[in-house]
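Every protein chain but one is kept in place in this view of the complex.
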């Protein structure tokens, strides 16, 4: 990994550390604060507010949830499940409460992970009004009979759903979509890794001297956010989006993961698989039936966008998932940088992936153009070096795109960019379409 | 296996026991007696008689064969190869004979299985006039020189070829074809298992409250029977038959077998493979080049019907095949019931296999319809239960049929019927076509 990549990883981790304490949910001020901080780095971000009650596809934007404090006072006066210490202690979207309950009455409102006795689980109840607390199994086991005071100082009332959108224009109206989540409270891999890597990618894309595609980068709450977004932009999305990725669970160092679009063979799928094969050949390849992120909406019948996922440890597939153990120590600069690299290579690959046609019949005379050694000798210097050039020429028939050629010859697409430029400059290849 | 299934297996085995002693061949009174007994359970059966000499495709209906008695009297007066003890003792379609022969003269007319010294082989000579006897190698070896009297009291004369046909009407004129054999003398797996399982299936199909397809169930002699049937019904078969199976060799317990249609990817093939994968994942998968049953006719060029075979131990692939060892002890209620289950699951799958389209864009709000848990929690109850529902919705794009969806998500199609009904009732799916 290059120093530059590590630097980006450090930048991502620092941003995640800054965003970590904010209590996010699918609506509310935590989302707005998060977007505001991201916008410091992405000045072109437009923040949208969609009123509660708005119909979108088969759903309705829910009431807005804001929480100020929450805790349980034990019979001995001890403060338990203190929201100020960890925002996972409160079930997401809990309705307000201030009551005295016996332990028996309290228990149905408590959630633990018996299999991870030191973890506070992440639990939400967006669409049914209830309240609850999450705590470690160890703390749960130490609860003694008696009267408990439960306090959740929250508001659940009409407001709006908030999301951020960055549009980076390119030479054409064709678009690449990146989509990430800003609805998770204090957790690391799932999900602060997504928004910070997406922010880093957006800055890099904006800095490119040239872009064939326009880029649409969404910072949205999961599920309801993409449903809202699709309901407002379906026609545009279907007409413009040529490729795209969900950016989530991309911060730890353990593994790379790929989850395809529903169609499975879109440009996004082909490119992500190509990049991962060369970037981290031991990546885990999931099926669409393992899905659990917003490809559920983007790839649903009638929406049918070409959206795949490149991840590190996939949601549901690592032990700390959806608990307090998925914290800032789980994600690392190196882990974030690795994901950033895989995404940026995929995006660059999509930018550069074109179809070319040779301008001459038969192999061109490369020697006359100074592109070929003049002495033929077994093992001669340059023989290996020009092999890829010959291959690019041999397969540039106007049918194979550069990605197909790279796959056929078993070489990372990024090693072909210089060769391609040289062949185009020498007028041996011309662009098709 | 359910009690109901075992009961059907018992019913099948009892019927096979009843039919076992009858001496069947490709024509003759044994066929008529067999059809008459089957018709007691299938009152709508129509019995057809096709006169000897009738041209059918490239063949001619042969003379009718009827046999009353046959035996060999040894020099010591002992009765050998007594037809009354086992009808396999006589070569099928033997011409009548009553003669004295020396052992040397007799030998060319005797057939044994040296590799199975206690088995009487099953030998026929339908299209060349000859006579012969079959006996165990052990009996053959004990023959002593001397004069033998051979008697075959048979008639080989113009008559007719007999077959039975059951038509069970459905909502549409599209048909599923089942075809089985009533031409084998006293053998079990090949072939009384076929007609008794076909009879059980016909009774069950007739009892279904609703049928999309019509069902055509044929009880015919092998080869010449399907050739006769095709020659008389080709246009109808080609226009109507959407799927179908040969029902044969489906009575023992050792294994399940699958043999495809010539095309290999018809609805029959896809469904039978799907059912067997979930019903008996260690089934043996044969190629069409291993064929040896009436797919030879139904799948021949220009006929091209979508007919596959679901079997237990396949013809030619078990040691007792075409000998007296393939008797009523080889087939069992459990073996017959297993085949019945595989066929009935396939037929039900064909009935239920449709293409659906979601009525809403994006994932529907299942929670609002009471179809989804309202609390999101890792490992939460119901998470596993609703997975299939989400998958059916995700793939119901009007292109994938239910079978394709079941194959993608790796679940038996029959586990999707309730889910599908629920989604249709909730107006989340609509039928395509």
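Note that the chains are named A and B in the order they appear, and that numbering of residues resets to 1 at the start of each chain.
Quick note on the criterion: a contact is a pair of C-beta atoms (placed from the backbone, for glycine too) under 8 Å apart; a residue touches a chain by one contact, two chains touch by 3 or more.
Not measured: the values here are computed from a predicted model.
Trainee: Can you tell me which of A:14, A:99, A:167 or A:360 touches the chain that was removed from the display?
Mentor: A:360
Trainee: Among the options B:33, B:52, B:125 or B:359, which residue touches the chain absent from this view?
Mentor: Answer from the full complex: B:125 touches the omitted chain.
Trainee: Among B:227, B:331 or B:429, which residue is in touch with the absent chain?
Mentor: B:227
Trainee: Check each of B:77, B:209 or B:301 against the chain that is not shown and name the one that touches it.
Mentor: Here the residue in touch with the unshown chain is B:301.
Trainee: On subunit A, where is the contact patch with the chain that was removed from view?
Mentor: Where subunit A meets the chain not shown: residues 357-358, 360-365, 367-368, 374-378, 390-391, 393-398, 408-410.
Trainee: Using the document's contact rule, name the residues of subunit B that touch the chain not shown here.
Mentor: 57-60, 91, 111, 113, 121-128, 130, 223, 226-227, 230-231, 234, 262, 288-289, 291, 296-297, 299-304, 316, 321-323
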